[in-house]
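Got a structure for you, questions after.
Removed from the display is one protein chain of the complex; every other protein chain stays in position.
The letters A and B name the chains in turn, as written, and every chain counts its residues from 1.
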Amino acid sequence: MTEAASLRPLESPWHARLRLWRRSLAANWELFKESKIGLIGLFIIAFFGLLSISHPILMATVWDRQVYDPVHGFDWEVIKAGGQNPAPPSLRHLLGTDPWGRDVFSQLAYSARTEFFLGVMAALITVIIGTFVAAISAYYGGFVDTFFMRTADVMIMFPPIAFLILLSAIFPLSLWSFVLVLGVLYGFGTITIVLKSQALSIQVKPFIEAAKVSGGSSLHVIFSHIIPNLLPLSFLYMMFNVTNAIFSEAVLSFFGVINVNMSWGLMVQMAYEAGYLTGAGITQAWWLFFPASLSITALCAAFYFVGRGLDEIVNPRLRKI
Amino acid sequence: MALLEVRHLTLHYRTKRGEVNAVDNVSFTLERGEALGIVGESGCGKTTLALAIMRLLPENAYLEGQIFFKERDLLALPEEEMRRVRWKGISMIFQAAMNSLDPVYRVGEQIVEAMRTHEPTISPEAARERVAELFQLVGMSPDLIDRYPHEMSGGMRQRAVIAMALASNPDVIIADEPTTALDVIVQDRILAQLDEIRKRLDMSVIYISHDVGVIAEVSDRVGVMYAGKLVEIGPTAAIFKSPHHPYTAALMSAFPRLHGEKQELLIVPGEPPNLLSPPPGCRFHPRCPYATELCQKQEPLLEPFESTHLAACWHPLLQKRETLRARAG
Partner (left out) sequence: MAVKVAAETLLRVENLAKLFPVQKGLFRRAREFIHAVDGVSFEIRPQETLGLVGESGCGKTTTGKLLVRLLKPTSGHIYLNGKDIAQLEGRELKQFHRTVQMIFQDPYGSLNPRHTIFQIVSEPLKVQGIGTVLEREARVAQMLELVGLSPAESFLFRYPHELSGGQRQRVAIARAMIINPSFIVADEPTSMLDVSIRTGVMKLMRDLQKEFGISYLYITHDLAVARYMCDRIAVMYLGKIVELGPTEAVIQNPLHPYTKALISAVPVPDPERGRPPVALKGEVPSLADPPPRCRFYDRCPIATEYCRTHDHPPLEEKAGRHVACYEA
């Protein structure tokens, strides 16, 4: 072998990996930028991100805890000025107050954080489970495969919301347990079937055989070859699952079966309970349900849009020349 | 005038990364009953050339030049007329076409369907009879008409595709890599059959292939393409006996031979250029052992050496190809 080659200084693999990662991020951004719908989604997500950050900042600086706490707050000023709750939007209360005198904007901003947390966490759990299950059942086949695929069939037939309502009757659902149950339920569902079919097509590629000829173990093949090639699709599905989780939470909060301080779904539910969502009440206090339901729709749509934008990167077949 | 004449055909693809000059100033003629071979490596533009003649190009393709077929310029025809040309005039056997048969329909039905789409007056019975004839023509038993594609071997499916191309009795058939995915023994038989049909029906065929051997056996004349350009064209015997363009000579010396004495294979340095930014002057100059400053600066044009043998080279090989080997070292 040539001595010269070993004498030349080489870039260390870790440094190179960082450089490549940055470069691929830039390249993917170039592709993502092309998708208008994806950019719109990203913009909406950024807006809600700012909204959720604004809450603790305003709480610590401008807002009086007594008045603006989303759960316990009460503003005497409204009563003193001769008004009554729910009060319409004003400079002091940007989105008015609810029937119990609490600030609606504060509730909306506070809930945004909750929505992000539960959406992303539930989706992350779903995708991690889905990716592993898909890779394992594609690789091993046979009984393992049959077991997970039949489980997925059951999960698909199974209405998760009905199940969660049933579950909440047995023990109170906190936000954490809701996220966990939802994540796990979806993790064994449709996503495993989609990811498994992708894993199967990866698994027949000659680079898998090349890894085996080198003496690579099953774990090496799964973790070093199958899963990295599954990840782009997993990430795409994660976006769609965030939408799913936020929507499910809204529905369940509306039914009042989740133990959560404040959320958009709960806001709509409270408006309903107080009679402002039915009959003549609906015209009286739009600020009680409209901002919350619009937020649910917008954030769900935003994650879906980002997913669509990522689709262009993940599925090069859709790419325009 | 020739049956088909391509004049100064240039084709660009506009892509995000720039213009791809896939076919550049290509001219050739095809006479009735003639077999023309187009040989070149992948990405040299040979398939694109065929698709341009058929006017089957994606939206981002831009064409210049003329293609005269029976004295009409195909590029000026309205789409409706062109559709008729694609059926009665020129038909094409696509690369890997044997895998393009619809798996849910019987093979015979698919050919009948194609015939009745273009000629609604023909009765289903008459069409079926014609398919039976075509099957016999390509060397298949008419009993196979009612088979599904998956019930046939690759060779039989390829024959069925050829039968479909012959269904309209076209003047010209363009066969793009007609036997590439097939084993040699099946390839041998299909090529022989295609050649026999051509002679019997007095058709013209354009064979497109990367395989120098296949082209040598089936064509009367051969055109050699490199990086979007036609670099040499002439009678098969002349091209193979004394190629004038160094690329043609290199292609032949790099092609391993099974028959005759074993010869060392020539190694061509480098790789074909990226058509987004082809080299200036002669596109082969970075890989050519004869290249001079002239080749880098000015593009050589196709010039006749003997009456029908043309090459585009500033320093053509006029003796035997052994000289190339000596120079390439």
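Keep in mind that, in the parts below, a residue touches a chain if its C-beta (ideal position, glycine included) is under 8 Å from a C-beta of that chain, and two chains touch if they have at least 3 such contacts.
For clarity, every value in this text was computed on a predicted model and none was experimentally measured.
Listed residues B:Met92, B:Ala250 or B:Leu302: the one in touch with the omitted chain is B:Ala250. In the complete assembly, the contact with the undisplayed chain comes from B:Gln187, out of B:Gln95, B:Gln187, B:Ser204 or B:Ser242. Hidden from this view is one chain, which touches subunit A at 1-2, 5-6, 8, 10-14, 16-17, 19-20, 205-207, 209-217, 220, 224-225, 228-229. The chain not shown here touches subunit B at positions 41-42, 153, 155-156, 183-189, 191, 210-217, 236-237, 240-241, 250-252, 254-260, 262, 265-268, 271-272, 287.
Everything that follows uses one rule, which is that only the chains that are shown with their structure count from here on.
Spacing of subunit A relative to subunit B, judged by their CA centroids, is 53 angstrom.
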